[in-house]
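Shown next, in structure tokens, is the structure this report addresses.
Only one protein chain is missing from this complex, and each of the others stays in its spot.
Chain naming follows the written order as A and B, and within any one chain the residues start at number 1.
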Amino acid sequence: MIRQPVFDTSPPVSDEIRKTTCYMCACRCGINVHLTSGKVSYIEGNRDHPVNKGVLCAKGAAGIKQITAPSRLRAPLRRVGPRGSGAFEEISWDEALALAVSWMKPLRETAPEKLAFFTGRDQSQSLTGLWAQAFGTPNYAAHGGFCSVNMAAAGIYTIGGAFWEFGQPDWERTKLFVIFGVAEDHDSNPIKIGLGKLKARGARVIGVNPIRTGYNAVADDWLGITPGTDGLLILSLIHCLLEAGKVDLDYLARFTNASLLVNATEGPEKGLILKNAESQPFVIDRRSDQPAPWDAKGVQPDLGAVWQGHRTVFQQMAETYLAPQHAPEAVADRVGIPAPRIRALAADLARVAFDEAIEIAQPWTDFRGDRHETMIGRPVSFHAMRGISAHSNGFQTARALHLLQILLGTVETPGGYRLKPPYPKPVEAHPTPHFVSVPGKPLSGPHLGYPRGPEQLALLPDGSPARIDKAFSWENPLSAHGMMHMVIPNAHAGDPYRIDTLFLYMANMAWNSSMNTAAVMEMLTEEKDGEYVIPRIIYSDAYASEMVAYADLILPDTTYLERHDCISLLDRPISEPGAAGDAIRWPVVEPDRDVRGFQSVLIDLGARLGLPGFVTPEGTPLYADYADYLVSHQRRPGVGPLMGFRGNGSEVGRGAPNPGQIDAYIANGGFFQAHVPEEAAFYKPWNAAYQDWAVETGFYDTPQPYLFSIYSEPLRRFQLAAEGHGFPQPPDRLRARIKETMSPLPLWYAPLGDVEGYPLHALTQRPMAMYHSWGSQNAWLRQIHGKNALYVPTKVWVENGFTEGDWARVTSPNGSIVVPVAHMAALNENTVWTWNAIGKRKGAWALDADAPEATEGFLLNHLISELLPEKGDGQRWSNSDPITGQAAWFDLRVRIEKVARHEASLPQFGVLGSPLETT
Amino acid sequence: MHPAPSVIVFTVLSGLGFGFLALLGLGIADPKGWPAFWLWGLGYALAAGGLTASTAHLGNPQRALLAFTQWRTSWLSREAWTSVAALLLLAPCALGDWLGFDVPLLGLLGAALSALTIFCTSMLYAQLKTVPRWNHFSVPLTYGLFSLTGGAILAGTGWFALLCCLALGIALVWGFRAGDLRFAACGSTLSTATGLGSIGSPRVFEQPHTGGNYLMREMIHVVGRKHAQKLRVIAVLFAAVLPAPLTLWPSPLTIGLAVLLHLTGAFVQRWLFFAEAEHVVGLYYGKR
């Protein structure tokens, strides 16, 4: 018998567990924070939490290093040296807030638009938006415009929901899952949990992505598509399905606008949906061959109807995509996937959707009052993100993908794609943009919304853009999330006008979230007449990021474990298809520095400025802090930021404010869920039981059933304007572009960034273990990703004679960078790529100046211009989707050449002075 | 493998020390009186000094006594025992030589234990399947010959030393060449390391971390091929060839010179011994 040491296998784990929400990314997982002797000793996933069900990602578990990072800001700072020098002095909060008020107050009284308030990876947009609205500036948005607005807008305009955080595959039932252009996504853990479920069941996964890492590495099949051509591929799949008649006719007829008629009369109504005398769209009922209201009981809409010369959407759609230019053989070369492979994929989709259909024995009643005995499922599901979204043709590509889903009958059916409450929510249920600013007055409504036609654009009387980012202007009419990437360039150029104060919150605009980073740093420091061109910058960050050095006043935030936060149904909640959900963060540890939660600071500023909604009629502060706001604020009577434990503590969705609400959330693990009834679980846009539940829970005030928009009427309205109909009218230089791109049926056009002489596509991917710039200050994560290389496909590797350890110059129309290269075979042969945001500016993030992030690490952003090269019309358009203004990060084209080995990547900038070294 | 100075010093000096002590114990060198004091002293200093150097790379040298406990399985533990036993058993002989009395048998036993110590040291390396270059009987052979040669040179044994030099030279040349084939022969490849060989040929796509770690510092040391060739020549020349003629005319001067040359060669060889040794874990990193 061998003697073994005896030790305690049951050591106490910690003194206490506090349950809150992770904030190392926007996935918002539930975490158990273990405290030992008052210090955070361990972080693990919360098993009960709907988002992550106990698991955590690499960042989440490394959160413990985030709250001890030396880069944390310690106190409010006022700039004392030139911008960019990093020379600051510490000031008190009273001084800081007084200074901010002294800058903002005169603006509000004279020209509110001169304050531009843009928030980055903001999880409190319902508060920040409300504040900006109360201030009265039209210039507010979060980061959505440079992130994934194509996804959101295409989804809302088509199915009333979107990929991304508004929906997810039916992981339990789907048999074939196709994922387009995703490296990590916001739904980071849910996608991984879902993939795990598919793998455990042996379901098939197909990855469409130029790069075969991560999710695409585990996919059973990989289609290494040429960037920017997904629309072509998808429309070609649609071609095949139509050709074979493999579409869900019943679904199309009942639940989509396929059976509505398209006005064929020449003139200002041409191409709009035909309306009856009550201005309602109608269908031709197959039982009578006569017009009938679209939502009348028992109607059987006829997809093949022709009425007084007007044809259905279905016919127009089918004819469009049956055209030979959509055949796989016609697109194969361009998309980089052989035609038989495309045809085989179409066959797979059809087989699983129709031959392997599933049925759930769950009766339900639709909005027409028709009862269905079962729920039919088409177990094909899709997911897509920035790979299709971050191109200038991304809106229409995402629309095309939704169309494909619709044709297969897979949206909101078992095994398909399911939306998460409060979605589905049709475009009609969303606000339109509000932008008219009146000194001293709040805006009349929210800034952001979904225009239904040109009359809702944010234009000044002279037709020029009302907003500094030119969102909702003719250049990018449906820019539903604003265009944060254009704020600094436009403000610098005074186009459309000059601003006075730029107020930013958690966006690293002087580095990785800007296009053309070097130029942006210059714009921020350029002076004119003894003043900076952008005179004042107020910034809230929690860490010594690159952006901090470029601001004049720093409002230091707490870290995520030290403050209250709210993940609200008014904003971007944490719902599941089967349950609405929201959550909080709360101070599980107290900050040991002179920092304050930004939301509380904003509420304080609102009160000091006397903004309506932030002060009582007597002018005293309405809310003590953010926690107080979360509990007491009511958006509509009975509806506040948090849905759970309202009123007496048991009311859900609607109910009076409950002072014990936050404690109730804490006791419940930091979140709340309201479950969708079984009968309402699928077919939500048309399911009477769901509509009733949604009203009850406070999402809408009346049921809002609607039809999916295969054919988008709002888009057609813009086309009509471009054709010369109606008012307002676009500038002539934009007519052709609007007419071409804003097609009411999804189409593909070549990305606007395509240029001769730059044969390669250059992409970035999110590393799973790193969050943008802010993971690099984390002692554990930076050991995993401390520098990056440019991955080069075999063909290019061989052509250039690269060997391991080589360096290359990479050139785009905007400039060049010198970087280390590495070989990758599992890569589209015309694509190079690197991990996003690993490169850091020397001196930032409290890292040593010779940190690998700053020496070898690099950004592609220097190569990406915020403006496209001049086109025929002499204008430089924004490097964005012409419809939504989505930043076209992935349109980047480059060429590459081998250079001698370098010690450091280029460009290099001087060492940023650290704001942490002030006294 | 990382050529750590402490380990190089340890193996070279203790090898030489125990080799010399063994010859003294056997009476092949048989000094008396004060010369015996100094020569035994030198032997002890080399052996004990080497052993002490080896503790420099320990994380917790204060617990070194625990290293005696696992003689059933551990060569390091065995080495601990044999070395201490050798040093203890030889002590009376040393005293006897110095003070002029005779201790029968102990010298023989001590010599045997010294040889065992050298063998144990060599087995620290030769036992490791993970380092194919080492996992071979050429390692004990070389270690043994080094000790013998060094000892013989030091002891001024003339022809015997010359023969040792010759044998060492041959063993070295052969050892280098045999070692070169060992990694391929061991059968471990990235395919077996990952089990991915059944799909196709694997290569490293991305390292698990861009930062360094202990494994990479300790097990992965890349020496340039050209470098290594040159050093091998130097090792053979200095350790075996150059001292050889000097051994025939033993005098304090020639012995001193020969030992210096030999030690230089031994250090170079030992550096190469580590630096050229490739650990199979390097496969995971695509580096060896």
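Some observations on this one:
As a convention for this text, contacts are C-beta pairs under 8 Å (C-beta built on N, C-alpha and C of every residue); 3 or more make two chains touch, one makes a residue touch a chain.
Rule of thumb we're sticking to: contacts and distances are computed from a predicted model.
Not shown: a single chain whose UniProt protein name, out of "(Fe-S)-binding protein", "ABC-2 transporter permease", "NADH-quinone oxidoreductase subunit N" or "3-isopropylmalate dehydratase small subunit", is "(Fe-S)-binding protein". Touch with the chain omitted from the figure is made, among A:Arg3, A:Arg371 or A:Arg901, by A:Arg3. In the complete complex, the residue from B:Leu13, B:Ala29, B:Ala47 or B:Cys186 that touches the missing chain is B:Cys186.
Within the full complex, the residue among A:Ala264, A:Ala344 or A:Ile360 touching the omitted chain is A:Ala344. Within the full complex, the residue among A:Met824, A:Ile896 or A:Leu912 touching the omitted chain is A:Met824.
Mapped onto subunit B, the footprint of the missing chain covers residues 1, 57-61, 63-64, 66-70, 72-77, 80, 124, 127-131, 186-188, 190, 192-196, 198-209, 211-215, 218-219, 279-281, 284-285. Mapped onto subunit A, the footprint of the missing chain covers residues 1-5, 7-13, 36, 41-45, 47, 52, 54-62, 64, 70, 188-189, 192-193, 195-197, 199-200, 212-222, 224, 240-241, 243-246, 249-250, 253, 286, 303-304, 315, 318-319, 322, 340-341, 343-344, 346-347, 350-351, 768-769, 777, 779-784, 786, 824-826, 846-848, 850-852, 855.
Quick note on the criterion: only the chains that are shown with their structure count from here on.
Centre-to-centre spacing of subunit A and subunit B amounts to 63 Å, using the average Cα coordinate of each chain. Interface residues of subunit B facing subunit A in the complex, by the touch rule stated above, are 205-206, 208-211. Chain contact summary for the complex, subunit A toward subunit B: residues 782-787, 822, 824, 826, 852.
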